[in-house]
Each structure stands twice: as C-alpha cells, then as structure tokens.
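Structure first, then comments.
Here the complex is missing a single protein chain, while all its other protein chains stay put.
Chains: A, B, C, D and E, in written order; residue numbering restarts at 1 for each.
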Amino acid sequence: MNRINQFNEYREKMNARIMDTDHLGIKRFFNLDTAAYKPGALDSKTKELMGLTASMVLRCNDCIDYHILECVKCGISDQELLEAFNVALVIGGSIVIPHLRHAVETMDMARTGTS
Amino acid sequence: MNRINQFNEYREKMNARIMDTDHLGIKRFFNLDTAAYKPGALDSKTKELMGLTASMVLRCNDCIDYHILECVKCGISDQELLEAFNVALVIGGSIVIPHLRHAVETMDMARTGTS
Amino acid sequence: MNRINQFNEYREKMNARIMDTDHLGIKRFFNLDTAAYKPGALDSKTKELMGLTASMVLRCNDCIDYHILECVKCGISDQELLEAFNVALVIGGSIVIPHLRHAVETMDMARTGTS
Amino acid sequence: MNRINQFNEYREKMNARIMDTDHLGIKRFFNLDTAAYKPGALDSKTKELMGLTASMVLRCNDCIDYHILECVKCGISDQELLEAFNVALVIGGSIVIPHLRHAVETMDMARTGTS
Amino acid sequence: MNRINQFNEYREKMNARIMDTDHLGIKRFFNLDTAAYKPGALDSKTKELMGLTASMVLRCNDCIDYHILECVKCGISDQELLEAFNVALVIGGSIVIPHLRHAVETMDMARTGTS
Partner (left out) sequence: MNRINQFNEYREKMNARIMDTDHLGIKRFFNLDTAAYKPGALDSKTKELMGLTASMVLRCNDCIDYHILECVKCGISDQELLEAFNVALVIGGSIVIPHLRHAVETMDMARTGTS
C-alpha cells in the first residue's frame, strides 16, 4: 500500500472519528468545506486548482495530495497541474520546493495507477 | 485620488525604482512573476483566480488588490469573485475576514469606476 | 474619532456589505465564527483569550483589536491580558513585537474610554 | 512504543543535547518558554488551552501533541479540548484539518493509556 | 516628519509603555531579543542581515525597517542590502514583493538623510 492509499485510509478513519465526536461547530465546518468546492459561479475544476494553489503556498502536503487527487478526478491534465505548481512556486518562493517535489510525486502516482 | 489609485501609483513608482537598482536576480524574478500568469495550459482567468486565492490565504492586501484588478480586466464577474473569496475564507479561516472586507471594498471600487 | 472607533465603523459597514452579497457559504462562515465563541464546555472568557492568542501569533492587528475589546467586555483584567500577550510573544517570537505594541495601545485605549 | 512515546523520547533526548551546547541565549529562551505557562494572573489550564490553540493555527503537530498532553495533566476534558479544536479550526481554516485529525488521535491516545 | 521617524517615535513610546507594565516575562523576552544581535561567534553585520532576511520572508514591515536601519548603522552597503532582498525574494516568493517595495524605499530614505 503506497503513501496515497495510506493517506486516504487515515483521512477517512479520522474524519469518521471526528464526526463521531458530534461537535456541531466542527461538523458544520466540514460541511462548509465540502460545499465550497461544489460547482457554482465557478466550476469544480477552477475551484480545485484554486484549492491546490492555496495548499501549496500554505505548504500542507496532505492538502496538496487531496487537491491533486480531486484535480485528476476533474480531468485536469499534467500540463495544467504543472502550470498551477508554477504559479504556487512563484507566489510562495523556494520554501515551496520541498512541497513541489511531493506534489510531482503525487501527480505521477495518481497517473500510473500506483495510487 | 482613492486608495486603489494610490496603490497603483506607489506600485509603479517603486517597481521602476527596483528595476533601476539593476539587480539581475530581482529583475529575473519580476520577469518570472509576470510570465507565470500568461495564458498557457491554463488561461489567464484561471491563473488570476488562483493568484487571488493564494493572496487571500497568505493575507496580503496589496496582492489581493492587484489580482482583483487583473480579474476584473479578464472579465471575471462579482459572483465569480465571491466564489473565490469563499474558497479562500474556508481554507484560510476567520483570520482572512479583515482581508475579505478589504477585498469586497476593492471589488466595489473597481466596478463603480471610483478606482 | 480614534482608531478603534474607525475600525469598528469600517468593520460594521463592510460586514453589512458582505451580508448584502448574499453568498450562502460566506454567511454560514460568519455564523460559525460567531458561534465558536459562545459559552459551551469552555466559557467565553477562555475562548476570547484563545482567540486573542491565536490572533497575535498569526499577527493580525484587526483580529487582535476585536478580541481585546471582547476580552474587556468579558471582564478580563490588564494583568490577564498581559499574560496572554506574553504567551503569544513566547510562542510567536520577536516578529510579534510590533503587534504587541499595537495590542498594549489598544488595551490602554479600551480602558481609558478613549475608544 | 507508540508515536507519543517516541515524540516524548526524542524531545527529551534533543532538549538535553540542546542544553548541552551551553548556548546562553537558547537556554534563556527555554526558561522563558517554561515560565510562560506557570500559573499567574491566568491559571495553567487557560494558558495550556491558549498554547494549544496557537499551536493548531500555526500548524505544528509536535507543539499540538505537547500541549494536549499538558492539557490532560491539567484535568481538561475531551469536551473542552474539542471546543479548543473548534476555535482553532474556525480561526485557521480548513488548512488546519490535517492537524485536527492528528490532534483528535493524540487526545484519544492520551485517554486510553496507549500513550 | 517622515514615516521612519514616525515609526521610531511610536516604537520608543510603546516600548517604554511595555516596560512600564513591568511584566517579567515580556521584559526578559526583550532582553533576549537585544542580546541575540550582539556580536559573538557571528558579527553584528551578519546577524542584522539574518534578521533582515527573516523579517522579509515573514513579511513584517516594521521589522524590515528596524533591521535596515541597524544594517546601515553597521556599514552595510546598498549592494549588500539588495543581495539580502534578493535572497528573501527567492525564498519567500512574489508575496514578498510589496515588502520589497517598502524595503527599497526605506533603504533610500536611510541613505538620503530624509530619515
């Protein structure tokens, strides 16, 4: 089982545990988070690319992985992902580079079915 | 002269001064920054929305203003801007709210021609 | 009119404008934000001190001002505020110092009725 | 040996090594850090909750673990911890979610004695 | 009176007010902060350049101004400052650009005696 599967499994297990705490504020936040990426005035593809860019400049590998997988589901190509990576790199600077390495690896894993 | 005009004037004056220092690394960085938003695998509209979202979660008012003005030039509507603001708010949290106020004011100024 | 009154006036005006956009996600986020500080397992005093500390380490003057004013409403003393400032300073480091200056000034303005 | 024990062991080993370097500034910083959480105008419980919230919005898992363990020692309940997690989630946004998963897991480990 | 004089005046006034609160932890932190830039294994010039770079990537204009003024006192040249600005720009990315504009303006004010 590779790191993307491990991430998805842990994410699902802990999200279930969090829902289980039955904290109303936290549950509502999770609903808001899900709703934010639903198509509206902007389509899901654009929103996922925005989420990916924000995750990269904020330097969160788990969030980067999540949004790359969603981008791939939306039919976003490698060339489009690389353009998003480049915008994030220019905005966020060289401190983003370790996360760029991670992102490119995730992109490759998502494509080759090793995920 | 409103705050957007003041920002644009200061930005142009200081960018000219920075170019004037003739520092090769800084000049190249500015070129890279400009190039990152040119249409490629992703169009300018998508890239400007990504730049706007990143600017909001990183909480930089000058960058927010710059990208809102570019978004308006790209023909992005208020409804689309609000969707981007919402994604940034959910990702970045309530610490983004003061910048959301600023962003909505800039959006309104850009529309009413008071800029 | 001092800077705290100006902040409150601008905050109210722009919050009203934001509600006016009628964006469901943004409205829900504002509701969640308000609800988070209501007394529950923790009382409002503790929650406002937590909000203040988080605002200081994230270095947002508007958020610092808002939470200091709420702390004062909750009956939190200057000595208690100073303890919170100290915890934020130790966690966030010297980069917090400009915001500590701002916070102490706000604390003084809130006490002397010049707000 | 679970991850909390590993963290505590590594933390103690490296803190000892850091003290061993005998750098006066660093030693004084560690003393200041310890002193900041001692009961004063605010009690330790409030200070630990403030430290926990700050650690979550700054997204540092090691700091989160440390403060959760201190909170548990202070007699803070799960319901109180969840309230702190919720305040941190609202302030810091969805980028905090991976750290919320980690925090809930640490809370559970601290309770079940698997730590 | 230009903005650097205003900054210095406000800084001195509020630092005095902070000392006046007589909070032991805060006073000790200020002492640690001052001590960190004293010459030791590294000279003051190197330490001020490190402080400047850190202030730029953390995007704090007050801290940038403080360290540029200290750098000038240490005899650091414009060419050396520009090299530090460039390292900060590459590490921190385009989000640093508004602070680069501010920094270059401060550098010029410090040189022309308008400060």
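What we mean here is this: contacts are C-beta pairs under 8 Å (C-beta built on N, C-alpha and C of every residue); 3 or more make two chains touch, one makes a residue touch a chain.
All values reported here derive from a predicted model rather than from experimental measurement.
Residue A:I95 is the one among A:I4, A:A41, A:C74 or A:I95 that touches the chain not shown.
Within the whole complex, the absent chain has one touching residue among B:K13, B:R28, B:K73 or B:R111, and that is B:R28.
What chain E contributes to its contact with the hidden chain is residues 32-33, 36-37, 40-42, 46-47, 49-51, 53-55, 57-58, 77, 79-80, 82-84, 86-88, 90-92.
Those residues of chain D that touch the chain absent from the view are 10-11, 14-15, 17-18, 21, 23, 25-26, 29, 33, 54-55, 58, 60, 62-63.
Although one chain is not displayed, its contacts with chain B can still be listed: residues 24-25, 28-29, 32, 35-36.
In this section, only the chains that are shown with their structure count from here on.
Interface repeat of A-D: among B-C, A-C or B-D, over half of the contact pairs recur, by residue number, only in B-C.
Chain geometry summary: the mean Cα position of chain A and that of chain E are 36 Å apart.
Centroids of chain D and chain E (each the mean of its C-alpha atoms) stand 31 Å apart. Each of the following residues of chain A touches two or more other chains: 25, 29, 32-33, 36, 54-55, 57-58, 90-92.
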